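Yeah, one chain of the complex is gone here, protein chain that is, but the others are all in their spots.
Let's look at subunit A:
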Amino acid sequence: MSRKPERGAKAAPKVLDPEARRRQLRHHLDSLERDNFVALNEYEAIIATAAAAATAQGPISLTHTNLDPLGLLPPLSPAVGSIVGGVVGTVGPGAVHSPNSPGVSSGGRYKKNQQSNIGTGGANSNSSNSGSNFSQTAIPTSALGHRKPVLPRKPLNQLLDESRMMSQTFYQEQQQQHVVLNYLTANMGPSRYPQRNFCSVCGWKGVYRCNRCGMRYCDLRCQKTHNDTRCMKFTI
């Protein structure tokens, strides 16, 4: 989909068009939002592909594989959406549940969960039967044979969609406000003032722009550095 530099003997000098530059900017801004957990993202990719492959076969428990040694992942339900929503992003195995780590809390948590299950047994069964927001399917403890997964995690986008629907019905009942004020509407708009440009190499005023990729530089030395290190090397 994107134009990558050809890997032949002669790489033709490509120029990034505005569309590609905007894409790069968006990718860069998204990367600034990322948490520092690279390993987790890879794990999610594995799960997602495995889940997508397994949809047709009905509920599959990932508990037997070594992806999930302590059985924290809930069994998959047929719909892909709920799979990705329910499974993706649950606790990474290498991260938290490494059996070797002595100080890990999951061992203690196991016992605590059992205790809390006993102590508030009535309440817990109520919660699983009442169709609470976050559990896709009620997961009884006995079926899995080990502690029930606490709360299948939904990705933020799914939560946002659901809440929008919820606030829609609220609006229909109330019929008072024209605008439903929520998390999304509170976003601040663009600035009145023009953008200030900085050199991407040293940070001073970025007066000039690279012809090919559009990044800014301030003088000849920075241009040379840019051409040697970064120009067109990381296109998306």
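FYI, a contact is a pair of C-beta atoms (placed from the backbone, for glycine too) under 8 Å apart; a residue touches a chain by one contact, two chains touch by 3 or more; residues count from 1.
Simple rule for what comes next: contacts and distances are computed from a predicted model.
Asker: Leaving aside the chains on screen, match the unshown one to its UniProt name from "Annexin", "Actin-like protein ARP6", "EF-hand domain-containing protein" or "U three protein 7".
Answerer: The chain we cannot see is, by its UniProt record, "Actin-like protein ARP6".
Asker: List the residues of subunit A that touch the chain left out of this view.
Answerer: Against the missing chain, subunit A presents residues 25, 28-29, 31-40, 72, 89-92, 95-96, 98, 100-106, 108-109, 112, 116, 119-120, 123-124, 126-127, 132-134, 149-151, 153-156, 159-160, 162-163, 166-167, 181-183, 186-196, 198, 201-205, 221-222, 224-225, 228-230, 233-234.
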